[in-house]
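For this view, one protein chain was removed and the others were kept in their places.
Residue numbering begins at 1 within each chain, and the chains themselves are lettered A, B and C in the order written.
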Amino acid sequence: MNKLTRRLSGVIPPVVIARHEDGTLDSASYRRNLERLIDAKVHGLFILGSSGEGAFVTDSERLQILRETADVVAGRLPVLVGCIETQTAKVIEAVKVAEDNGADAVVVTAPFYALGGEAQVEQHFRLIHAATSLPVYAYDIPVCVQAKLGADMLIRLGQEGVLAGVKDSSGDDVEFRFLAQKNEAAGHPLLLFTGHEVVVDGAYLSGADGSVPGLANVDPDAYVRQWDAYQAGDWETVRAEQNRLADLMLIASQATSVTGFGAGVGSFKVALRLLGVFESATMPDPVPQLTPEEVDAIRVVLVAAGLLE
Amino acid sequence: MNKLTRRLSGVIPPVVIARHEDGTLDSASYRRNLERLIDAKVHGLFILGSSGEGAFVTDSERLQILRETADVVAGRLPVLVGCIETQTAKVIEAVKVAEDNGADAVVVTAPFYALGGEAQVEQHFRLIHAATSLPVYAYDIPVCVQAKLGADMLIRLGQEGVLAGVKDSSGDDVEFRFLAQKNEAAGHPLLLFTGHEVVVDGAYLSGADGSVPGLANVDPDAYVRQWDAYQAGDWETVRAEQNRLADLMLIASQATSVTGFGAGVGSFKVALRLLGVFESATMPDPVPQLTPEEVDAIRVVLVAAGLLE
Amino acid sequence: MNKLTRRLSGVIPPVVIARHEDGTLDSASYRRNLERLIDAKVHGLFILGSSGEGAFVTDSERLQILRETADVVAGRLPVLVGCIETQTAKVIEAVKVAEDNGADAVVVTAPFYALGGEAQVEQHFRLIHAATSLPVYAYDIPVCVQAKLGADMLIRLGQEGVLAGVKDSSGDDVEFRFLAQKNEAAGHPLLLFTGHEVVVDGAYLSGADGSVPGLANVDPDAYVRQWDAYQAGDWETVRAEQNRLADLMLIASQATSVTGFGAGVGSFKVALRLLGVFESATMPDPVPQLTPEEVDAIRVVLVAAGLLE
Partner (left out) sequence: MNKLTRRLSGVIPPVVIARHEDGTLDSASYRRNLERLIDAKVHGLFILGSSGEGAFVTDSERLQILRETADVVAGRLPVLVGCIETQTAKVIEAVKVAEDNGADAVVVTAPFYALGGEAQVEQHFRLIHAATSLPVYAYDIPVCVQAKLGADMLIRLGQEGVLAGVKDSSGDDVEFRFLAQKNEAAGHPLLLFTGHEVVVDGAYLSGADGSVPGLANVDPDAYVRQWDAYQAGDWETVRAEQNRLADLMLIASQATSVTGFGAGVGSFKVALRLLGVFESATMPDPVPQLTPEEVDAIRVVLVAAGLLE
């Protein structure tokens, strides 16, 4: 039985990848992180997304990650799989690999590298849905693919059963509110997840069904506490947890030697190494590791957050 | 006594400008709107900002708006004045006119048209502060000026007394949360106002001192109710008012003949005309009025919101 | 008689502004530069554009620059005047001041700060044309105003007599070629000037009627030699002059302390000071002067170009 026949909601961390110093996959560290997340009672896992090196992995790495995840998770919670490829035929190939290796749903961006307007984006999602029996989530991440997914298109595809939901990493909270309002008015055809780390509370106010915060790799318990408070209508706790997590997210601002993915995911890996979960903070080529000074600065933030002594 | 010696907070509508069909200022309509806002117990007024046609007015129009506002308000609540000019010397000229005509504070963007990096932006604010005795608010509106104001710079200028606060229209809610966190840690040197209409609730969760929503021209009472609920810690009401206002904000999505300012402020003017506050919805050159079909669509939204029968 | 009843063509430097150390206008230096340009036999002058601090000057500075230019030029060559203001009514006020103070034509950008799409841009140009008897040139500078002027609109406005020409600072040489081709097919209603410094030769190949290179403040003779070679069909000389000027343009790459306007126009002012034309390289607020190290690096480039010993 597919776990997604149950309505998905809650905290779904985008799992970061563990690598040895030589760049190869570090299975033990990766499994340790998965178990830690499951222990924290997160509600699902999102692998091979942007934080999960979906744009970096080779085909064999992709396969290994899929199989190890399925092996560790063993049906304990749903696994969403990012299929980050430039255009439709390549995405469909990745979707089929995911389908054959334990995915409960796939998460797909707009086509990128070559752009062509919203009609092509819509056709892209339709073709992918037609090629798989898995639920398809739209991944709205304009900073990576240079296209924002329109609310009306998303809801139309939700109503037609093409899309099961949206992972919103657009940073456009106005559009997210409109999307949530329109989705509600349409009978909630889409499950809506925010990719925020720092204003998850605002997304919950807007009616999000859950969150996919990269920072949950570092402190999954806090995001689960925040979710539970949201379910209980205890907004002051939702807000207080968020304020604490916003301070913790400053780990991603300590890097000055690198920007973007290398700073954000790089800081998560450093934190996991400092916390004893990862053996190494090695990044995939061509991304450098953070410097010792940056690691020290991250340690200070972790100590301030009470995660490290 | 300057009203801003009291700590400013709450709902501060950016007042839209009334024009006759021939484009000249419509004093009676403008005054009617001011009185309506004051009756609704808003906490301040922001004139000559982006919604207030600060980039459109001639010198004589600017003067007339300043004087009429001062005349109507008569000290009943603080008046913040936008000084929207490209570079430092021109801004300072506008600031002096504001200072001489009843302004309680000025609101100033980064320099634009010619760009030069953050050091120049900081110097710009320092020179403006040095040229006036009024509190200076930084207006963060990258969509208009192509520069985002950095949190560290803003707080440094707050601590030095150069800036009194920030009007955030960046749409970057992650940075707003970080700004609010850092501002709090620094002893709250800056008053922080969000320019959102649709996720004001999220900004309040982040710790905003108030809001400057253009939509408050249309429904000031709802934003005041939302503020009062925020002060009372009643988050469900904050959220419910926001959901209703998000639906009302769809008036700005009814325009297809025009985009940007013409659609947003244009829809506010149409609503004010339909509500009987404005005589006309005339826009400043070169912006067209909305079409009759668009006006009808706005009417439907107003009726659904219970503002019109 | 308006000099622009003759068909304008050739090299039209955008004249940089001279300021004393205290920031006030330096009349003697400015006049010295004008005479130097006229001696070099440039074909027109463009004042108060982007390089000419059109976005920085106060009203009184604008008036002073207009009057001094008219006084020095005394009809010896046409003077085009930039009217850099955000929206229509403000531009028209600047146009009238130009018209009353010796302008032979005005140069006007798309409206900026508040954006609204091409129909508004077209209406903007129409309203400005209706308000003046001077020829109106469209100034295509998307980096400053966030809008690219479309070729079809420009040619339509040229055919209707609304626009006399285009100053193209878009950097989009593909669109410039299409514009030139379409303009030719339409009977050459528009005079087309490139704002390039470094690929003026390519613009001449595309059929430009002339150039407006900021670097002509530093070496006007070379641009005039290049123009003469173009008129003679001597493309190898056109190209050789361009290669030499491309090397000279590296003065604008020596700044690391500042970017954009401050680096480009800043380097022109430094060169004019080193060449003995300007008393000071002072920039308008909030732009800093270049550092002594940067000045030294510019000196090296000038020596290499044979302009300094």
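In the analysis below, a residue touches a chain if its C-beta (ideal position, glycine included) is under 8 Å from a C-beta of that chain, and two chains touch if they have at least 3 such contacts.
The model shown is predicted, which means the values in this text are computed figures rather than measured ones.
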* Structure fact -> Only these shown chains touch the missing one, namely A, C
* Asked: Among the options A:R32, A:H124 or A:R244, which residue touches the chain absent from this view?
  -> A:H124
* Asked: Out of A:N33, A:T88, A:N101 or A:S267, which is the one that touches the chain we can't see?
  -> A:T88
* Asked: If the hidden chain were put back, which of C:M153, C:V199, C:L275 or C:L308 would touch it?
  -> C:V199
* For subunit C, residues in touch with the removed chain -> 171-174, 176-178, 181, 196-199, 201-203, 205-206, 233, 235-236, 238-239, 242-243, 246-247, 249-250, 253
* Asked: Footprint of the hidden chain on subunit A, which residues?
  -> 50, 55-59, 61, 84, 86-90, 93, 111-117, 119-121, 123-124, 127, 144-146, 258-262, 284-288
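Rule of thumb we're sticking to: only the chains that are shown with their structure count from here on.
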* To do: Give the fewest steps needed to get from subunit A to subunit C, where each step moves from one chain to a chain it touches.
  => 2
* Structure fact -> Counting contacting C-beta pairs, the top-scoring chain pair is B-C
* Same or different for subunit B and subunit C, when you check if over half of the residue numbers at their contact belong to both copies? -> same
* Asked: Touching two or more other chains, which residues of subunit C qualify?
  -> none
